[in-house]
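Removed: one protein chain of the complex. Kept in place: all other protein chains.
Residue numbering begins at 1 within each chain, and the chains themselves are lettered A and B in the order written.
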Amino acid sequence: MMRKLAELTMLDGISGNEQEIRKFIIQNLADKSLKHYTDSIGNLIVKGKTDGSSNLKVMLAAHMDEVGLMVNYITDDGKLKFSPVGGIDSRILIGKHVRVGKCKIPGVIGYKSIHLQDKNERESVVKIKNLYIDIAAKDKENAEEFVNTGDYVAFASEPVFFGENRIKAKALDDRAGCAVLMELLEEVWPFELYACFTVQEEVGLRGALVAANRIKPDIGIVLEGTTCADVPKVKEHEVSTVMGEGPVLSFADRTSIADRELFYHFLKTAEKEGIPYQLKRTTTGGNDAGRIQTSGTGVKTMVVSVPCRYIHSPVSVLDLNDLKNMLNLVSKALHILPELGR
Amino acid sequence: MNTDTLVKQLCDLNAPAGCENLSAEKLKSFFEPLCDKAYVDPFFNVIGYKKGTSKNPKKIIITAHFDQIGMIVSGFEKGGFLRISNLGGIDTKALLASEVIVHGREEVFGVIGAKPPHLLKEDETKKNVKMTGLFIDTGFPDDILKQKVSIGDPVTMLAPVVTLKNGCIAGKSLDNRTGVAALVLILKELQNMKHPNDIYVIATVQEETGLLGAITSSYSLEPDLAVVIDVCHGDMPEADRSQCFPLNKGIPVAIGPAFHSEYTDALFEVAKRERIPTQRCIEPGNPGTEAWAIQVSRFGIPTVEACIPLRYMHTTAELVSLKDIEAVATLVARYVSEDIIKTTEETF
Partner (left out) sequence: MISLIRELAGAYGPSGREEEIRNLIEQKISSKVDEIYTDTLGNLIAVKKGSENGKRIMLAAHMDEIGLVASYIDDKGFIRVSNIGGINPYVAIGQRVQFQNGITGCVCYEENITDFKDLKLDRMYIDIGANSREITSECVMPGDIAVFCGETIEQNTRFISKALDDRIGCAILIKLIEQMGDCPNEVIFVFTVQEEVGLRGAGPAAFDIKPDIAVAVDVTGTGDTPECKPLAIELGKGPTVMIKDSRTISHPIVKNALIECAEKNNIPYQLEVMSVGGNDAGTIHTAAGGIPAGAVSIPCRYLHRPCEMVDKNDALNAVKLLDAFIKMP
């Protein structure tokens, strides 16, 4: 799983441009006989193996897309102006390396150097409209040989295993979920499993809605990478999650309230199996569960996530044991869902 | 009828968001002579249907919203004044010293006044005016006004479309009656063209207040492809050039997560072949148009968008070029008349 995770993070899949991820997942399905379907918005839906003992429909969702940038204007001197795709803190951008467009043209995000900034500029937050990508083009015409407006821009950040059991990479939100979901597809399930690798979560939970409309599941479980701010100077009740303390169960966030039975089922499974887990300490943020829950005539949902520090940046970090435990917990809990009467 | 007259007639219709029933039937009469069936649906979307020639026609919808921003009466103030609330995204800066019509039991003329500069305190001139600080002066005594007008009555701006230089026009509601004009022109072009697929042009309601018409019509028609026609920002001094598009320099075609990339590529190809210039309109997230709702209707609907550059959006000075309206109509008509829908295999 760790190798797959690392490979997944090396691919670029900004919201609306997820085909690299989709292709990788299809190519690396453990069992080539699994039926899969790509819908018009780009969700990849894979039907898992079932022993046929129940026709309960369970949708598992992990989003393939990541935050990034999009070129929206090319200046006369060949610099690329851009907009963020998804939520990005403009303060992380200066000096970052990026890949532009299908040909992955290398570039850097520039801003005039500190020596040339006046006092006000030094102290204030730089606005995205004042930043640009430099691919070292001579002028607009030269830039247009390589780049077009509308091209997606991804952070260039290779995965690094470091410290004790840690990985640094871009897009851990939510390639981590994708990696777990790919593992889960290797098992045989006592219900109908629909593994949904969704698109466009970062721009408004777009893919999950249409996937849920198609599948009409009884239960929806979202596998996510979630915020983790267990770093110096953050108060303990504001850290959201703690790295290394296990997968995260959310009782509520800004887009959904967990189904109570599912929530306790996961919690009790973790306790019974001795799998470490933690409860999310904040209710900020939202994810695909919000759209799945209110789709159709309503769906019971639950979110299980892995803590990711520095989320939405090229240097996200997660703890590999958290990820293993997440896989273990989701697998164990799903095999004994109360809805199965077991 | 030339395009100039068509647009002017369409702009004269009053259809503030949520009150499109005022004009739906009239709008239908524009579609009726040009298609196989024209009808008004339960939400007052106005739909024109043209049957395709294929044995197994696919379904394409082309939407352009016909609601306009406006106001709604929210209360009375002594002296013949009305309090107002917004219908859609009104820029209150553009309301001071305007002429309006209140659509009550009868149409009532009124003005939104402004305090004379002589009486303004210094801090007042520096602040933007809020909706709660604006009143419609109707000139009627209170008791007579209450017989004519009720809370909830819609209010529209009064600013007939005028013709400017170089084939441009300006006035209210060009957002998005220009798009509706394009729908009429598309139906006209399709008269002389063979098209395999069934085509529905839809003048939609309540775009300005939450995309209701796009939500309801795309759900009930279940199309295989949707084309949205709406306005985008024209070039204006001091505005961000990445979000503004010069007039008469090509049809801005939207690019971004909300738009199906292959169908969008196909639109560019048709434009290239037909020698219709295009521009690239970059939308990295919610474009604020009907595409956002249609794309996620039901199981997902591939959606593309072609735009008409318009300056001074949501004011009574909205300005467009007639040539852009004609070009977008030609482009979309050629596009939808192609055998463009790819059949996908449903596996589950």
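The rule is simple: a contact is a pair of C-beta atoms (placed from the backbone, for glycine too) under 8 Å apart; a residue touches a chain by one contact, two chains touch by 3 or more.
Only a predicted model underlies this, so the values are computations on that prediction, with no experimental measurement involved.
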Residue of A:A136, A:V160, A:V231 or A:L279 in touch with the missing chain, whole complex considered
A:L279
Residue of B:M131, B:L158 or B:A317 touching the missing chain in the full complex:
B:M131
Those residues of subunit B that touch the unshown chain are 17-19, 21, 42-43, 72-76, 83, 85-87, 131-132, 150-152, 206, 209-210, 212, 215-216, 219-220
So which bits of subunit A touch the chain we can't see?
218, 236-238, 251-252, 255-258, 260, 263, 279-283, 293-300
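To be clear about the criterion, only the chains that are shown with their structure count from here on.
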The distance between the C-alpha centres of subunit A and subunit B, rounded to whole Å, is 36
Enumerate the contact residues on subunit A facing subunit B in the complex.
15-17, 35-37, 39-41, 43, 45, 47, 69-73, 81, 83-86, 129, 148-150, 199-200, 203-204, 206, 209-210, 213-214
Okay, in this complex, where on subunit B does subunit A touch?
240-243, 255-258, 260-261, 280, 282, 284-286, 295-296, 298-302, 344, 346-348
